[in-house]
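Structure first, commentary second.
With one protein chain removed, the remaining protein chains of the complex are shown where they sit.
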Amino acid sequence: MHPILSTVLQRLALGIMTLFLVSVIIFSSIELLPGDFGEAVLGQAATEDTVAAFRKELGLDKPAYARYFDWLGGVMQGDFGKSFSGRASSGIDRSRAVVDLVGPRLWNTLFLASMTAIIAVPLSLFLGITAALYRNSVYDRSVNAATLTTISFPDFFVAYVLVLFFAILFPVFPAIANISADTPFWERVYRSALPALTLTLVIVAHMMRMTRAAIINLLASPYIEMARLKGVSSRDVILRHALPNAWAPIATVIAFNLAFLVVGVVVVEVVFVYPGIGQLMVDAVTTRDIPVVQACALVFAATYIILNLIADIIAIATNPRLLHPR
Amino acid sequence: MSTKESKKGDILLEMKDIVIDGFSDERWHEIVKGVDLTLRRGEVMGLIGESGAGKSTLGLAAMGFARPGCRLTSGSIKFDGMELMGMPEKERRQLWGSRIAYVAQSAAASFNPAHKLIDQTVEATVGHNIRPSADARTDAVDLYGALQLPNPETIGERYPHQVSGGQLQRMMTAMAMSPRPDLIIFDEPTTALDVTTQVEVLIAMRDIVEQFDTAAIYITHDLSVVAQMADFIKVLRYGEEVEEAETRKMLKEPEMPYTKSLWSVRSLEKPEDKSEDIVISIKNVDAAYGGTVKVLHDVNIDVPRGRTVAVVGESGSGKSTTARVITGLLPPMNGEVLFNGEALPKALKERNKDQLRRIQMIYQMADTAMNPRHTVEEIIGRPLQFYQGLTGRARQDRVVELLKMIELDESFLDRLPGEMSGGQKQRICIARALAADPEVIICDEVTSALDQIVQEGILKLLLRLQEELGITYLFITHDIATVKAISDEIVVMFQGRVVEQGLKSEILNPPYPDYTQLLLSSVPEMDPDWLTNLQNDREAEQA
Partner (left out) sequence: MSDTNSTENYSAAGEIGQVRQRRTLLQRAWIELKKAPITAWFGLIVVTLYVLMVVLAPIVAPYGEAEVFPDSYAPWSSDHILGTDQIGRDLYSRLIYGGRNTVGIAFVTTLLAFVIGGAFGLMAAIDRKWIDQGLSRMVDVLMAIPSLIFALVILAILDKTTFNLIIVIAVLDSTRVFRLTRAVALNVVVMDYVEAARLRGEGLGWVMRKEILPNILPPLIAEFGLRFCFVFLTIAALSFLGFGIQPPLADWGSMVRENASLIQFAQFDMKAGLTPLIPAAAIALLTIAVNFIVDWFLHKTSGLKDEH
């Protein structure tokens, strides 16, 4: 087998393995719940029968590993169980399937994340690469100081400052990103402008700094000096000698920061009351709606793992040592 | 091009009063302090000096180039009548890779891993429009052939990681030669290679430079290598010129004391002394890393008491692994190590304090062999405390005594390793080994990282200590001159096997086994005709 294929398959297997272990950890967190949480969910007035029925629905009469595989089996088929909310002590069950709660929210979050990524990735690559090329110039120093300051800001600080300026003092954009399934596309973009801008500012700072470091590291290679000493023009040194070796570090930087974006989403969605998965998770944590919390956590972790996996695969596929084995 | 019209003997490069600054510790200081250099067409100049002499910096300055962190401060660099100093980089770039080419020390790092070798070979030639791509490629194949590269037609289609280090170094020479430059700067091109490979590369480089009548600056720290390559030699020290002379004259009658000292180590020779009293005996040892890759095959070595046994071989010969087996760092798969006739436990953990104390080790790099955060007193004092239980005043007195033994004094007690020179550091390592009061000291390439003059001091010290204290040395080295200087017996190793062991006089004189012959004949000698003679001998043998 070609070494690239085998290495990629190895990484894939490792990724699936990690995802599996993560699902075990997330699932077993429910085991930490106090024994009387049934009452907590259903309310003080719940009868013993309703509590017992609820416990049976959760499979608490079965051993933990059996419950895990039931849950995993469901997850594989897109069934994350039913939400804890909407259940009454009387035993009337108006709870909704977790998937129906998470699904639309996930799309909203992906919309916001993509919108951010489309602005942030090219912008930070541009800033990072130019700062590396003109390092120690006034430009580099000012970009550096600005990003060092920005990465120090809490997400909600950036968010509220933007709200203060662009929604309150100069009402250009709405302070509440109120979107729903039937919001037209451009309306969506308009209403999501401030959350996307917040995330962009936070991400660009990190991504730009990492890109700069990666490029400087690359430019220090002896083969770059050799290319210069062969009289290759600055443009070709970058395009022909640096770029083919830059994909792996750049992919890593992008993956890392997109994963970081996923986390930033939680706070930003709460600030702007954006109906995404981050806000859903925060609400679920507040009400201890465990099935929803688990589903959200799994989605976040899977995104994280998949992004890193893609970066790994790009690094492998552009590695000349693997492309052209001995 | 103007090259072909001008005659041999015209001045090609003229550097006057060159000053180059380097930036460290937050300020600029001079690395090269006003050096002049003149090179005529078709001439090869050897630029020689120890680490920190500024020779590479000066070599690059001949191209009008300064590494990041350095700057060309003042002086004049005239290349073929053009002043490079103050010339815009765009114009200098027109010269680089067309009329001046550079060959770097580390070929493996200097080739771009993402491109085929032939594309990199012709890049400058095609980029500067010296000749069209197809011509340049045909010519590159010819150059590969001339440089004795295997399969010249196809080797260019490979990627850098697919060929060996010696081949890459020749490949880089082909790359430099492709545009037919007027001048090539060779920057320590063979330093990273084994001696047997070095010879092949040297022959290839010298022949091609002669064939095209290219002028060259050959930078190295090895006088015997430069003697083969250069018409005349310039010696640098601390960024200043010591002297310059025609090669033969320089070798025969160097003027300056410093130049004389450069090859003084070669005059040091210990008379050999036979002994039958064996202190360490390695019996039928096989060893492997990770239990799979076997690196030692049935190794047998006897080390007589109070004598020096030199283990010689190239990288990968297993000489350092042998040391690891003796110290217990790498327990052997088969066989055993006898110490005074008794088998030592195989693994380090099973040995007791006394067994550990009797065998001490000195490393190649004194820098990494001492904890940079410990003072000299702590470094030498620790074994005293650990093995002999000395503390306080008694410990300090003994440390001072040991410092005196290695020709240093108590002013060194509170110094950190970073505050001493290379030779002083290696002396402290020797004192640390002595502090344990050992019977055997394993010296792993202890002089190869040091400057020539310091090497001699260290070797003399080791010999004196052996005389006074009767210590036994197992001396691991790849340098034949050092072997001559210090050993009584020699062990030759190749690919994990002992080729032969015997008294120095037996090993260094014929008849030789094949490998010993190859190894010994590949060590450059201080004779300008050595390489030519060797080449003739080897061609005669093959014929």
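As written, the chains take the letters A and B, and residue 1 is the first residue of each chain.
Heads up, the rule we're going with is that a contact is a pair of C-beta atoms (placed from the backbone, for glycine too) under 8 Å apart; a residue touches a chain by one contact, two chains touch by 3 or more.
Because the structure is a prediction, the values reported are computed rather than measured.
Engineer: So one chain is hidden, and I want to know which residue out of B:Ala288, B:Met365, B:Leu469 or B:Leu518 touches that hidden chain in the complete assembly.
Structural biologist: Counting the whole complex, the residue in contact with the absent chain is B:Met365.
Engineer: Thinking of the whole complex, not just what is shown, which of A:Val75, A:Val99 or A:Ala175 touches the missing chain?
Structural biologist: Among A:Val75, A:Val99 or A:Ala175, only A:Ala175 touches the chain that is not shown.
Engineer: Which listed residue, B:Asp414, B:Glu467 or B:Asp537, touches the chain dropped from view?
Structural biologist: Of these options, the touching residue for the absent chain is B:Asp414.
Engineer: Need a quick check: the contact residues on subunit A for the chain that isn't drawn.
Structural biologist: Residues 18-19, 21-22, 25-26, 29-30, 32-33, 135-136, 145, 148-149, 151-157, 160-161, 163-164, 168-169, 175, 216, 220, 259, 262-263, 266-267, 270-271, 281-282, 284-286, 288, 290, 293-294, 296-297, 300-301, 304-305, 308 of subunit A touch the chain that is not shown.
Engineer: List the residues of subunit B that touch the chain left out of this view.
Structural biologist: Contacting residues on subunit B, toward the hidden partner: 23, 26, 68-69, 237-238, 240-243, 256-258, 260-261, 264, 327-329, 348, 351, 353, 356, 360-361, 363, 365, 368-374, 382-383, 386-387, 406-409, 411-412, 414-415, 418-421, 423-424, 427, 432, 436, 453-454, 456-457, 461.
As a convention for this text, only the chains that are shown with their structure count from here on.
Engineer: Between subunit A and subunit B, what distance separates the C-alpha centroids? Give it in angstrom.
Structural biologist: That pair's centroid distance is 51 Å.
Engineer: What residues of subunit A sit close enough to touch subunit B in their complex?
Structural biologist: 221-223, 225-233, 236, 240-241, 244-245, 320-321, 324, 326
Engineer: So in the complex, the part of subunit B that touches subunit A is made up of which residues?
Structural biologist: For this pair, the touching residues of subunit B are 63, 65, 67, 93-98, 101-102, 104, 106, 109-115, 123-124, 127-128, 158-159, 161-162, 175.
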